[in-house]
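Working notes, structure below.
Note that one protein chain of the assembly has been removed; the remaining protein chains are unaltered in position.
Chain lettering (A, B and C) follows the sequence in which the chains are written, and residue indices restart at 1 in each chain.
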Amino acid sequence: MDFDLSEEQRLLRESLTRLLADRYGFEARKGYAREPEGWSRAMWAAYAELGLLGLPFAEAEGGYGGGAVETMLVAEALGEALTLEPWLATVVLGGGFLRHGARAERRAALVPAIARGSLLLAFASTEAQSRWDLHDVATTAKRDGDGWVLEGRKLVVLHGDVADRLVVTARSGGGRRDRAGIGVFLVDAKAPGLTRRGHRTNDGRRAAEVTLAGVRVAAEDVLGDPADGLPLIERVVDEAIAALAAEAVGVMVAAQKLTLDYLKMRKQFGVPIGSFQVLQHKAADVMMAIEQSRSMAMYAAMSLEEPDPLERGRAMSAVKAQIGRAAKFVAEETVQMHGGIGITMEYAVAHCMARLGAIEAMFGNAEFHLRRLAETGGLIPA
Amino acid sequence: MDFDLSEEQRLLRESLTRLLADRYGFEARKGYAREPEGWSRAMWAAYAELGLLGLPFAEAEGGYGGGAVETMLVAEALGEALTLEPWLATVVLGGGFLRHGARAERRAALVPAIARGSLLLAFASTEAQSRWDLHDVATTAKRDGDGWVLEGRKLVVLHGDVADRLVVTARSGGGRRDRAGIGVFLVDAKAPGLTRRGHRTNDGRRAAEVTLAGVRVAAEDVLGDPADGLPLIERVVDEAIAALAAEAVGVMVAAQKLTLDYLKMRKQFGVPIGSFQVLQHKAADVMMAIEQSRSMAMYAAMSLEEPDPLERGRAMSAVKAQIGRAAKFVAEETVQMHGGIGITMEYAVAHCMARLGAIEAMFGNAEFHLRRLAETGGLIPA
Amino acid sequence: MDLRFTEEERAFRRMVRDFIDRTLPDETRERMASGRTPTKAQWGWWHGKLHEQGWSVPDWAQEHGGPGWTPVQRYIFREELQQAPAPQPQQFGTMMVGPVIIAFGSEAQKSRFLPGIRSGKDWWCQGFSEPGAGSDLASLKTSARRVGEHYIVNGQKTWTTLAHWADWIFTLVRTDPNAKRKQEGIGFLLIDMKSPGITVRPIVTIDGEHEINEVFFDDVKVPVENMVGDETRGWDCAKFLLSNERTGQARVGMSKERIRRLKRIAAEAPSGGRPLIEDIRFRERLAAVEVELKALEITTMRVVAAEQKALGERKPDPASSLLKVKGSEILQSISALMVEAAGPYGLAAPMAAAPEGANEPEIVPDWAAMAQPIWMNWRKLSIYGGTNEIQRNIMAKAFLGL
Partner (left out) sequence: MDLRFTEEERAFRRMVRDFIDRTLPDETRERMASGRTPTKAQWGWWHGKLHEQGWSVPDWAQEHGGPGWTPVQRYIFREELQQAPAPQPQQFGTMMVGPVIIAFGSEAQKSRFLPGIRSGKDWWCQGFSEPGAGSDLASLKTSARRVGEHYIVNGQKTWTTLAHWADWIFTLVRTDPNAKRKQEGIGFLLIDMKSPGITVRPIVTIDGEHEINEVFFDDVKVPVENMVGDETRGWDCAKFLLSNERTGQARVGMSKERIRRLKRIAAEAPSGGRPLIEDIRFRERLAAVEVELKALEITTMRVVAAEQKALGERKPDPASSLLKVKGSEILQSISALMVEAAGPYGLAAPMAAAPEGANEPEIVPDWAAMAQPIWMNWRKLSIYGGTNEIQRNIMAKAFLGL
């Protein structure tokens, strides 16, 4: 049992933290948010330089060979600075599908582009009826010679407005909610028949509605088994949940720091409001929620190595349930401790709340995952 | 809309409150609890004198013609003094079955005995498999000439150890969990074939296991329709829930008073612990829980007049859900505010907790009733 | 004891409901149902309709143009507006400054200001809070220095709801900086928003909406006749004003309307291949809120009934803090259930706020896009008007004697 970081890991975290401290203050962030894409291409280049964009890919393929712990460290730091760039969409989600689903030649062609920041990806999964069920897929994939033709409509594709390629789930067989018969396809965003409508998200980022009308996909762009892609999807989503958990810890830490500063600085009735016992106890409860979440983010990183997908899924449901509950609690209480200023756009803590709300809405909220965990028997055998 | 009490109602409450203040202090109560039956025959006589035992029965039949509001007032006062006597079992439950189920001649024979305190009743419904489902009845009732023969086993029959007659639910037809085919029978506790094992309950009262082996019941002792008694049972249980809600308010008020006294008296670090803001807020939360419960106890009393049983049942589920959650909260927090002394037998607040726990375990806990309320559509139509 | 409304009260409710159904424009109703504040035009038009009906100042005595309703009728009226949902009469005038002018103002002030409040011609806003004061209202710093027949006002107010719509602002200003207690030496001053030296700066909240503002006063000249009552006793007006509305804080009608809406939404929203409403767990969570709300409704009616009995008396009631706390908690719970119902679709921001504009078809239903903004914005319910922490302090100190 060992919670220490390696020298490389410590270095990675420190250099990233320094970069963000220098260039991602709250005022700088406001500027990035006003850019047309809603985030900073300059920062993206800086991430590339630091190795964040090639992080999880094998060194032989142009990556840096980072594992789950590295992803955790990076995600937490990106969360704490409330960064806006499509790192989760491109590197964790898109990159995850390439790592686990693409053939070696395809990876060799694409990974270097990701690593140097010239290729953006997005994951198009949610549909109007699917809610968070990854296996509820109405979009169809029909064989067409060597390749496939996709038809359907995907919603809230995060950063789908700017992605160069989209990872699209589509049904190659079976009924709408069958676990079998789902394929995963890498689709060029400029492919004929593909249209996008970009829109803002409630956490100040951007997403897109993606409509696929007879979009052709070549055989080389099939990721994994086109008739049985769900295990691949679940694996990548589990990795995304682990990254989101770490990001959530970072955001919660940011909200906590803002709140502690505020409690010490802000006076009422002649004393700092942090001297009121009720607020002290709320702050202690926030601290406990964060420490428990940090433990679960570590558990998530470790559980990605679990070979049994059912076991891994249980662990990830436990993680997302904990993170979701803690995120809601921390968001609500840190805003409450700020009073009115806490819900204004001008103040960072409101943006923490918005991001925590968004994390809760991605890949299943706490209720969804508690249900899944309960249905699969919980963590402790009888 | 009117929350005022009539002159008679005020008088009833005042005289009962005075009686209990005089004769039911915590030390006196300890003495009553040590009596062999676990309660005081002398107090029972005093209740009879005050008219509590004949309260809900028609004046023509030897009662006092009280309604749901009178029952509420009495139950709350009995609750606040943590009284031990079988008023709920005899007057509300047993009496309820007589009022709604017995033929006039039978009532004429029995009500005066109840009113003067010489007849004790108990309700034998729970079985080993039934949990709180009133319709889950394995005990059988077979026709035998004019009468019936009962076979089965009933558990935790409250005050069943001392009752002179038991109101027993038994299946005259249908499957174990069918809503139809349940009868209600008034059984003499000394009837051949009936055996009882008395035992303590966790709130310091007493109950009994009742075994029925070929127990004969005469036709005149059938209450309501022997083939369709469930509506009768549900009606009486709804009345009991209303009374329990009021009793719970009384118990919670007692726990609150003890706690406020303690917070003002007890010093730590040189100041009364009631000056600590966290305890002040807990006390405010307790107050809110009690006021909300009091409102629901009133709602319960009013809803007993509702003619539609489904509507009435929804209201009672809402009441019991509120009471159950509040009871658990108030019990836990008032004990916590007391510290160690709060869980000792010597101190009344622990007995409040025990009673609130018991109330939660009777006729369905908060979870049970929330489920029932949710299944029947909630309180507010879409 | 009888929880039921009388036949007269039920008839009154029918009359109010009929009027609303007949009169309220669909767009106003829909805008409010979506969780948004009505536009100024919608609100002003509706206030005018209520005024025509004689209903725009439900709490005022008849001599001042009120309808002469009982507390129960006023409760029913507000509940029906909330349930429609329809805008309430413009609150800063009718519920706040109006009653203060009636109680403390001169005859000249009454005849000058009350008609515009009743008719809705004059929009008012409230200048109480200041940066750095928060719930400690009396520590305010905005000063009013008397110079001849004017006060010269300098300072800053904040959290000023709808200041950008307002014709007038009622303020608490420090008239005597040397007063012994901070509650002394405060005046209650009415200021024309068109006065030179007033600047309104919008504060955008996290839901992207502009409803609140900062208001800056830079040597603003205000005629002395705009001071309500004694220039050093404004704190009395403030206390009177703050203790005025007791039962409205529970917002029972609004919660009912939100729950109805949520049930209709859940009948459509997908979950596990079925409508969300078929998920027993979701229904249980909703039922739990309905139970709390039913209890709050009856608690509110207990307070209304007590007011009915004690007509004219005006004393603080422990219940008002309870109503505020529970009312806000219930609405916040409902907002969280709405987020739950929205699921992943709640990630999308409302279209109106998107640069693409609102002409294209919706990508996700508007209610889903509004769920998270409302969840965030409604944190204000436990913050403004005295935070829920302050309310618990009040309950503990004033009513439990701690």
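As a working rule, contacts are C-beta pairs under 8 Å (C-beta built on N, C-alpha and C of every residue); 3 or more make two chains touch, one makes a residue touch a chain.
Model, not experiment: these values are computed from the prediction.
Undergrad: Relative to the complete complex, which of the depicted chains are touched by the chain excluded from display?
TA: A, B, C
Undergrad: Among A:Ala321, A:Val335, A:Ala348 or A:Met362, which residue is in contact with the omitted chain in the full complex?
TA: Touching the chain that is not displayed is residue A:Ala321.
Undergrad: Which one, A:Leu263, A:Ala327, A:Met345 or A:Ala361, makes contact with the chain that was left out?
TA: The one listed residue touching the chain not shown is A:Leu263.
Undergrad: Per the definition of touch given earlier, which of B:Ala113, B:Ala180 or B:Ala361 contacts the omitted chain?
TA: Result: among the candidates, B:Ala361 touches the missing chain.
Undergrad: Touching the missing chain, which residues of chain C?
TA: Per the touch rule, chain C residues meeting the hidden chain are 280-281, 284.
Undergrad: With the missing chain put back, which residues of chain B would touch it? List them for me.
TA: Residues 126, 128-133, 136, 155-156, 158, 176-177, 197-203, 207, 209, 266-269, 276, 278-279, 328, 332, 335-336, 339-340, 342-346, 350-351, 353-354, 357-358, 360-362, 365, 367, 371 of chain B touch the chain absent from view.
Undergrad: For chain A, which positions touch the chain that isn't shown here?
TA: 1-5, 9, 69, 260, 263-264, 274-275, 277, 279-281, 283-285, 287-288, 291-293, 295-296, 298-299, 301-302, 318, 321-322, 370-371, 373-375, 378-382
To be clear about the criterion, only the chains that are shown with their structure count from here on.
Undergrad: Using the mean of all protein Cα atoms as the middle point, what chain has its own Cα mean nearest that point?
TA: Centre-most chain by C-alpha means: C.
Undergrad: Measuring between mean CA coordinates, which chain is farthest from chain B?
TA: Between chain B and every other chain, the largest centroid distance is to A.
Undergrad: Based only on mean CA positions, could you tell me how far chain B sits from chain C in angstrom?
TA: Centre separation, chain B to chain C: 43 Å.
Undergrad: At least two other chains touched by the same residue of chain C: list those residues.
TA: Residues 389, 392.
Undergrad: What parts of chain B, by residue number, touch at least two of the other chains?
TA: 277, 281
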